[in-house]
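Here is the structure we will look at.
Apart from one protein chain that is not included, each protein chain of the complex appears where it belongs.
Which chain is which? They are A, B and C, in the order written, and residues in each are numbered from 1.
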Amino acid sequence: MNYSEVLKNARENLNGSCKVCAVCNGKACAGQVPGMGGKGTGEAFTVNVEALAKRKINMRVIHNASNPDTTIELFGKKMELPVFAAPVSGTTLNMGGKYTEEEYISWVIGGCLDGGIYPMVGDTAVDSFLITNLEQVKKFDGEGVAIIKPWENNNVIKKIKLAEEAGVFAVGMDIDGAGLITLALHGKPVEPKTVEQIKEIVESTKLPFILKGIMTVDEALLAVEAGVDAIVVSNHGGRVLDQTPGVAEVLPAIAEAVKGKVTILADGGVRNGVDVLKMIALGADAVLIGRPFVTASFGGQREGVKTYIDNIKGELKSAMVLTGCKSIKDIDSRVLF
Amino acid sequence: MNYSEVLKNARENLNGSCKVCAVCNGKACAGQVPGMGGKGTGEAFTVNVEALAKRKINMRVIHNASNPDTTIELFGKKMELPVFAAPVSGTTLNMGGKYTEEEYISWVIGGCLDGGIYPMVGDTAVDSFLITNLEQVKKFDGEGVAIIKPWENNNVIKKIKLAEEAGVFAVGMDIDGAGLITLALHGKPVEPKTVEQIKEIVESTKLPFILKGIMTVDEALLAVEAGVDAIVVSNHGGRVLDQTPGVAEVLPAIAEAVKGKVTILADGGVRNGVDVLKMIALGADAVLIGRPFVTASFGGQREGVKTYIDNIKGELKSAMVLTGCKSIKDIDSRVLF
Amino acid sequence: MNYSEVLKNARENLNGSCKVCAVCNGKACAGQVPGMGGKGTGEAFTVNVEALAKRKINMRVIHNASNPDTTIELFGKKMELPVFAAPVSGTTLNMGGKYTEEEYISWVIGGCLDGGIYPMVGDTAVDSFLITNLEQVKKFDGEGVAIIKPWENNNVIKKIKLAEEAGVFAVGMDIDGAGLITLALHGKPVEPKTVEQIKEIVESTKLPFILKGIMTVDEALLAVEAGVDAIVVSNHGGRVLDQTPGVAEVLPAIAEAVKGKVTILADGGVRNGVDVLKMIALGADAVLIGRPFVTASFGGQREGVKTYIDNIKGELKSAMVLTGCKSIKDIDSRVLF
Partner (left out) sequence: MNYSEVLKNARENLNGSCKVCAVCNGKACAGQVPGMGGKGTGEAFTVNVEALAKRKINMRVIHNASNPDTTIELFGKKMELPVFAAPVSGTTLNMGGKYTEEEYISWVIGGCLDGGIYPMVGDTAVDSFLITNLEQVKKFDGEGVAIIKPWENNNVIKKIKLAEEAGVFAVGMDIDGAGLITLALHGKPVEPKTVEQIKEIVESTKLPFILKGIMTVDEALLAVEAGVDAIVVSNHGGRVLDQTPGVAEVLPAIAEAVKGKVTILADGGVRNGVDVLKMIALGADAVLIGRPFVTASFGGQREGVKTYIDNIKGELKSAMVLTGCKSIKDIDSRVLF
């Protein structure tokens, strides 16, 4: 199965919920929430892709980096390349409903492990989705990460316990879910969190804790103060707040402030191996990729997910040769034009 | 009735005078005056939308602003959110003629009051439109604002008296109507005004007086000198002078010069709650929204107008959560990227 | 006859040589030389329009400029507005051939005089065109300007004599025609000119002499040194050299260097009264307009040309009201945002 076939099948299997465009940039699906788009004008999605595209890289060919090493170690795990599948859930609501949540996420998890990387699984307004996701992680020996919505603290902590029971090796919270003000009307309020509230959550678990949804330097510093192990620089794929800047725009200043104090993951608009290289060069330790894993899972199941990961790895390795980087830690601002 | 239905109906009821585009940005209707477009190239309309879109906002999630207050008080009135319906009239000429001026404006007024905000009503070359608009305001207990064209001073003052009789709680003048040089040929000249002329008008009424059509710092200072209570930073939706900058571009410098000395209203390209947040962050005390109220009224009558307002309020509140603003006065330049 | 009708007819009468686009910006006709387009990529045409569009203007309404005066005096002539019809010839080659050179130019000349402005007429590789153009100018009592190609000096001087005999009140040379290297193969070489050569031409006539085709400060200073009365800042509508900057981009520096020492005319992308205002604000004393006069002449003959001029005048006057300029000399950089 090659990647063109995966995309062709995905176009069909997603039932119009995603057009599987030549470049996945948020234009065709602008405003489609539910669906795969960015919220409102959709520009907080498109800006992620554009912010990355604006950064160009220096090709270098006079060196001896002929066989670069793409692997990293994070949260005690060896990874073939510095990429996580981002937590994306809600097959019924967002992905056209052809496949169940169980099918979809099992293919993502299996394909990631086949490809030598790890999946993150997500949480939504509907409680059962997290349950399903955790069941699948458990079937794969807990080889994944669970990201919980910012419910009231006691609920967050309860759900972290569920994730621990599923055997995950790290947990986190996508705190930018706090803008879903309508959930309060249904008795399930989400909320922004103070440093103290985050501390309480961090201290509730022995697992590495990831805070997802940081877009400013000041909040990156607060995250460090709250004791998290990693932050995800992310605007939630443009799905919670219209009109944010792109992740690649805010990442360098955040990295300058907290690099080394906390693991920095970047999530926004990454589509291929060159994008991975750019995000690392901009200061990330690793990246999250979201929508393309939906396409890969719907278009080629477990094998499609692995195919996509292999593609990224090949692109990353070739890009490392052509920028003179022998290992992931060699990728720095010298790579950027 | 949801907002998608409102838009769908509006597309039909506006008889092609407005295409009700996915993003109301002045491109499809460029040059359509009469009609809903911007004058000439239409770029003074499109630039309003683009100038706002260029400004991006900082998402923040580590704080305790979980239930922000969107209300303000202005001209002695409590408002659910810092938004006025802008004065837009001329159903026959500009909006396809399916509904009468009376129908259209009564839905705008009623819907605004249902939604907890206030309408401004307008004045045109045809005298009867102002009469109709004021009659409707009177039916709603004067809960609105009348904006008069810059006729010769004695005529302006006469029309202000008519507005007072209708019970409005504030009056104003859209002084940028002065460019309609053909009105002089029909014996109804409009004109720019000197500070002295504006003073005479301001002193003719005890109501708060709003000067609409300020686009430079120097004229904002002259407006203060003339004793107005509020200015509207506005290029008249791009309908009087082609090729001005966007309102969001000129607003910050104007706010820096006169903030606190006069109420600052911003009018240009605001479409949703995030746009409201941006304008406040750029220095406005409140905003005016124009064309979307035409769409809402033609597409869903009084209920459509309320639906639109509720939408904006929800978006604004969610955006305040995700930028850490507990109240409207907390929204400042820290929100801007 | 209104201007929409003129455009509609022009679309038909130009036989596809010009599409009469909503905005005449050089995109649809890119590369069509012969034809109405810019040379090569066409970007030296489009850049003229874009460079003007980029400059925005300050709307001002607190003043007493309610009835501005659009007239100027130039070359001893009173003009209703600071606009010349640019020299454009070659009906057969460039304009689809429906009307003869004689018809086309007689309508331009007559319409200009009806509208209170003056035409420039041009010269091409085919000698007869200049003859025809001068015959028509003569019929209208010499109320026009002749612009000669940069032939070898003795030929330029001969043609200037022909123009004098036709009674023109000024002459000039579009020196940027020097790039037509193929003319040399046909025994009619054109050439760039040294300061001395230009001096010889200037001294050959008692008429005011206009040097058309200046795009740099250094050459504006050389033109002054050569003793010309006026320069035209022009890239020949993008028809001689691909990839120049836009006229509105180079004009301010040129004006700063030679304003007052020589009359400055600007020619590039002007379409309407607001564009005229911008060019004056950028430093021009008056402007040339090219392609729109072809459209007006082909679409409405002499009356079409007058209609177009009246439109520009109305737009200019309205724009002067809304920028607070009582006369053309009041239009300065304060108008520019």
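Throughout what follows, a residue touches a chain if its C-beta (ideal position, glycine included) is under 8 Å from a C-beta of that chain, and two chains touch if they have at least 3 such contacts.
Everything quoted here is computed from the prediction, not taken from an experiment.
The hidden chain, counted over the whole complex, makes contact with A, C.
Contact with the chain that does not appear here is found for just one residue of C:101, C:123 or C:176, C:176.
Checked against the full complex, the one of A:58, A:100 or A:154 touching the unshown chain is A:58.
Remark: the omitted chain is touched by one listed residue; of C:80, C:164, C:200 or C:242 this is C:242.
Annotation for subunit A: contacts to the undisplayed chain at residues 22-23, 53, 55-66, 272, 274, 278, 314-315, 317-319, 321-324, 337. Mapped onto subunit C, the footprint of the missing chain covers residues 30-31, 40-41, 43, 47, 150, 175-176, 178-182, 189, 191-195, 198, 213-216, 218-219, 222-223, 226, 235, 240-245, 249-250.
Everything below uses one rule, namely that only the chains that are shown with their structure count from here on.
If the chains shown are joined wherever they touch, the resulting network is a simple chain of contacts running from one end to the other without closing.
With rounding to the nearest 5, the Cα superposition of subunit A on subunit B corresponds to a rotation angle of 90 degrees.
In whole angstrom, the spacing between the mean C-alpha positions of subunit A and subunit C is 58. The set of subunit B residues touching two or more other chains is empty.
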